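I'd like to ask you about the structure that follows.
Note that one protein chain of the assembly has been removed; the remaining protein chains are unaltered in position.
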Amino acid sequence: MRANKVKDMWQVGGAVLNGWLQIPSAWSAELMANQGWDSLTIDMQHGLIGYETAVHQLQAISTTDTVPIVRVPWNEPGIIMKMLDAGAYGIICPMINSRAEAEAFVGACRYAPEGYRSVGPIRARVYGGDDYGTAANQTVITMAMIETAAALENVEDIISVPGLDAIYIGPADLSLSLTGTVQVDYTDPDLLAVLDTILGAAQQQGIAAGIHTKAPEFATKMVKKGFQFVTVSSDSSLVQSGAQAIVTKMKGKANEPAADSPY
Amino acid sequence: MRANKVKDMWQVGGAVLNGWLQIPSAWSAELMANQGWDSLTIDMQHGLIGYETAVHQLQAISTTDTVPIVRVPWNEPGIIMKMLDAGAYGIICPMINSRAEAEAFVGACRYAPEGYRSVGPIRARVYGGDDYGTAANQTVITMAMIETAAALENVEDIISVPGLDAIYIGPADLSLSLTGTVQVDYTDPDLLAVLDTILGAAQQQGIAAGIHTKAPEFATKMVKKGFQFVTVSSDSSLVQSGAQAIVTKMKGKANEPAADSPY
Amino acid sequence: MRANKVKDMWQVGGAVLNGWLQIPSAWSAELMANQGWDSLTIDMQHGLIGYETAVHQLQAISTTDTVPIVRVPWNEPGIIMKMLDAGAYGIICPMINSRAEAEAFVGACRYAPEGYRSVGPIRARVYGGDDYGTAANQTVITMAMIETAAALENVEDIISVPGLDAIYIGPADLSLSLTGTVQVDYTDPDLLAVLDTILGAAQQQGIAAGIHTKAPEFATKMVKKGFQFVTVSSDSSLVQSGAQAIVTKMKGKANEPAADSPY
Amino acid sequence: MRANKVKDMWQVGGAVLNGWLQIPSAWSAELMANQGWDSLTIDMQHGLIGYETAVHQLQAISTTDTVPIVRVPWNEPGIIMKMLDAGAYGIICPMINSRAEAEAFVGACRYAPEGYRSVGPIRARVYGGDDYGTAANQTVITMAMIETAAALENVEDIISVPGLDAIYIGPADLSLSLTGTVQVDYTDPDLLAVLDTILGAAQQQGIAAGIHTKAPEFATKMVKKGFQFVTVSSDSSLVQSGAQAIVTKMKGKANEPAADSPY
Amino acid sequence: MRANKVKDMWQVGGAVLNGWLQIPSAWSAELMANQGWDSLTIDMQHGLIGYETAVHQLQAISTTDTVPIVRVPWNEPGIIMKMLDAGAYGIICPMINSRAEAEAFVGACRYAPEGYRSVGPIRARVYGGDDYGTAANQTVITMAMIETAAALENVEDIISVPGLDAIYIGPADLSLSLTGTVQVDYTDPDLLAVLDTILGAAQQQGIAAGIHTKAPEFATKMVKKGFQFVTVSSDSSLVQSGAQAIVTKMKGKANEPAADSPY
Partner (left out) sequence: MRANKVKDMWQVGGAVLNGWLQIPSAWSAELMANQGWDSLTIDMQHGLIGYETAVHQLQAISTTDTVPIVRVPWNEPGIIMKMLDAGAYGIICPMINSRAEAEAFVGACRYAPEGYRSVGPIRARVYGGDDYGTAANQTVITMAMIETAAALENVEDIISVPGLDAIYIGPADLSLSLTGTVQVDYTDPDLLAVLDTILGAAQQQGIAAGIHTKAPEFATKMVKKGFQFVTVSSDSSLVQSGAQAIVTKMKGKANEPAADSPY
């Protein structure tokens, strides 16, 4: 089976640079896949991406050796299994708040006896290879999002679920849940401490920790802390910020400066 | 944040005229949006509309000031949140039969601490404005469908869920559940009494009541009763009835007069 | 090969009632196909319909025995042949202003030696039958639009092109070309006389004449004159006029009464 | 209402030959529908097919009298009801492991009082007829997949759920669950005995049993055993095996002989 | 009819800042439309955009007051008229090398007697207003691309075609044609002189001149020269350059620095 470069990097202590897709287009996906990201995540939760476009994007990413990951809209086995069958090499699942939710998520990603994923890896086998059926459980990555006060409280229960490969921090939801306001690329020491707590728990368990960021500077800090999977910006944000920069240069002022936009 | 005209109308006691979209096309949506309805609902439950078309329809509706609402296929957080992120200003959720179901529904529509909606309003923020994140909980409308005997029995428990803005009656399912046959635009006094019961409960709770109708005459009666949200017909029905009228005029008789069609 | 009901009706002197599709949706097409029209035309010229949707609409129409016709965007062999291969049983070609243009159009619809259509009726053969290849030239209908002053001048040259089955009048373009203003469902005696001229030419040549209309009353008059193919309204117009009627009833006044809209 | 040919065949003891769609295209669906299968199943679980394509495929199948069936991605009422409203005449639901799951599944397919399906059969009524609302509960087929050790243990509880019309065996998942390796077209006597057990239970209950197979030879054996619904291969497999045969003939060796591929 | 802001700006001597869409997505189009560009051009020539996506993009742009323009793939009346009917307020036509080509292009954009555009502005009338039919000829913009040696030679013949509103310089093709190598954002004095020649011819004729650029600096120079329509970058380029910047910051080196990329 085709190796999972993300898993390989984690095993040697490396940090994965992940790109983020929110534009529903196989072309923007292919363009992003050619820019040097280690992995690309198709965001089916907050991105404007439905199932059929996501499959086209998986194909587009597969024109390169960038690792294709999918964030599913919710912890629901139907869509998790569909994306795995379509060739996703990793699933990021939002809002995992308890051990039971983590078990349900991981189980959907694993064939029996380790889970309850149904057999039929139609495109995954073409992408991964003929031995996909027997090697997938050891190759496909599962990442549970830690992004609420409840998840923080249950973090050790969650990360110890067998078969969970990593946790992924959603800073916007996490800060909203903990402080009542949305923050990203934290500067607040209390929130930074929370990141340390979660990271520490993951490291103790021996699984990887990842985090969503807005800018390379913060992402670099996170990598130095020990995070092994950092997302920086998104295709959608690149269009917006790039256009704003041009319009501002040409007109003095762009349409709507997104001053303190937390997204 | 862009105001929600539906909520504004309700607050001054007005009645909203709602159009209904079942054809999967952004063009029919845009055409409908230009005819003077106060709001338009994209019916992802019984309409033949999937996620990606629904997003295109939200964009089409946004070329006007008609308020975009979505009826989701089922009380499932993944799709509810996706449609809100795509810019729906209201969600109609089918088959709410208990307080627990109503709480799950409303929670999916509200950011913490009022609910568990995940942060990431990608298109909603472009449509609604930069302050969407902080104003959405007060702006987005939640409407629970009351359409079974169970819902009727639990109506007070349902409507008192904090954050629920309105109930919406599905007369076809309600009559089937109560009487064993499908009826719409009721004439049966017992069923009309049921409408009064539900309306009364909503009014006592101080939330709005809405109802699905086939014809302006019945819709007008409902408004006079006190319903503040009436849907009349649908794009699909307009094509069918309009074509039947022409074919009948030209040929004497159309293909299949839908004599007592309850739909 | 499956018979062409339109051609059969013409041969016994009948008049075909044609429906018109401008909404890009296979569902509105299927709905229209079930209302009793003799034929349905997918309008790829002014309708908002591209190739892939048009194919889905041909499939949708084929769930019934309504005859599928396509109006192509322009007199271009690539799209004409693609639509025939996809199963169209008739092609309406806009803006045929000369004999040469008519010959180019008809040739694109006929296999050698009668024309230059390329062999490969992929879906047409599934729809029409195994003998499509040998029977298509006698079954598929060609209709040239007469809609300019030049076409009027050259009408006899045009209609005498071998293989042309019918002409189709576009009243909006024709009136604009002749009078400088757009009119449909003519009342102007001069324009009505033009219709007679064109109809007479077609009848003398022994081919059918068709016309686009807005309302059953005018269409009926045209049939009485001798027109054998009348289109009345469109799916798009039915949505618009139906919605306007409801909004007007409910609100007293719809959004924008299209007072003297000629379209 | 249009009869369900599958149900009719079952009632006279016949065996249904079912084709399987995994390619997301209305054209491959229409082509398959013209080859003489009794029914065709749109595989929304392991096939690469999303909602909107599935609807187009239902339309394509409806150009013939082949019975349209859908395998849904998971036991989730939203998608089950959407596919029924779109005109599916049968639903195959994966991974039914308990009586409760079977009841939830069957309930989603039946109108009250037999279930909780919501009323609004938009395309189903056009396809099935005006009396769809009252006849659907007796016409639409429900098939629960038996494909785990748990399902085997609970098979009698499952098959006795009122309204369940058939069970369908998923041999890949079943063998993985029972033996730890994936097998199809079983030769292992123990697994063949399991098929007998499940078949026997279905027969005793008086409902039909179906099974997924790779090749006509095995399917024929299954029919002889008493299975009344056999799927053989899929559109996707036909493309792959057909191409492999040509490439092998032309080059001596195809790209990647799928030696012991179980799928 | 809704005014054409681009034409209005030209009439008072202003310079239009135009954005460029090459990603086939209505979301990236809507996002771009909210950044303050005066107009946005959907590039159907070199962008990866087909007809149906282009229509969705026109709808997306119409949620703002940004002026929607389309560059068509070629000087072909079918697609020019389809895009105008869909609501484009301007057409940029590539490779206009002679007066005859310019006349054919302009004629396709104008109703009789000024041209031969066919009547049927289905979405254009909803977007532009009820008087679209009579006002369109004065509102819709025609822009002919000057991008070959032949065009340069014939530039005066081309720009004097009645109804042509502007010329638009394609620097890549123009430099290739004149010098044998592709250049953009010219520094070569000979090529800069060519720009002056073309600009001068346009100014003498009293029509606007536009040019495609890569960066704000060059665009600003062009505006200072007198160009009244400058495109800067594209959505596709913004994704690419934005991603390159992040990857370079994070990894030291991005995938493939597009060193001297002229595109």
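All chains are identified by letter, namely A, B, C, D and E, in their written order; residue positions are counted from 1 within each chain.
Here is the rule we use: a contact is a pair of C-beta atoms (placed from the backbone, for glycine too) under 8 Å apart; a residue touches a chain by one contact, two chains touch by 3 or more.
Please read these numbers as outputs of a predicted model, since none were measured by experiment.
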Displayed partners of the chain not shown (whole complex): A, C, D, E
Residue, one of E:Ala3, E:Val182 or E:Ala245, that touches the chain absent here: E:Val182
Contact residue for the chain not shown (choose from E:Leu48, E:Ile158 or E:Met250): E:Leu48
Touch with the omitted chain, as defined above, among E:Gly19, E:Gly36, E:Pro68 or E:Pro94: E:Pro94
Residue touching the undisplayed chain, where the options are D:Met1, D:Leu48, D:Val72 or D:Leu164: D:Leu48
Interface with the unshown chain - residue positions in chain A: 26-27, 30-31, 34, 55-56, 59-60, 62-63, 123, 126-127
Residues in chain D touching the chain absent from view: 17, 19, 22-25, 27-28, 31-32, 34-37, 48, 216, 219-220, 230, 232-233, 235-244, 246-247, 249-251, 253-256
Residues of chain E in contact with the chain not shown: 22, 24, 45-48, 50-53, 72-74, 76, 79, 94-95, 147-148, 170, 172-173, 176-177, 180, 182, 236, 256, 258-259, 261-263
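The working rule: only the chains that are shown with their structure count from here on.
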Mutual neighbours - chains that touch chain D and chain E alike: A, B, C
Rotation, 0 to 180 degrees and nearest 5, that superposes chain A on copy chain B via CA atoms: 120
Pair joined by more contacting C-beta pairs (B-D or B-C): B-C
Length of the line joining the C-alpha centres of chain B and chain C, rounded to whole Å: 38
Chain D, residues touching no fewer than two other chains: 50-52, 55, 76, 79, 123
Pairwise touch network: line, ring, star, complete, or other: other
Complete list of chain pairs which touch one another: A-B, A-D, A-E, B-C, B-D, B-E, C-D, C-E
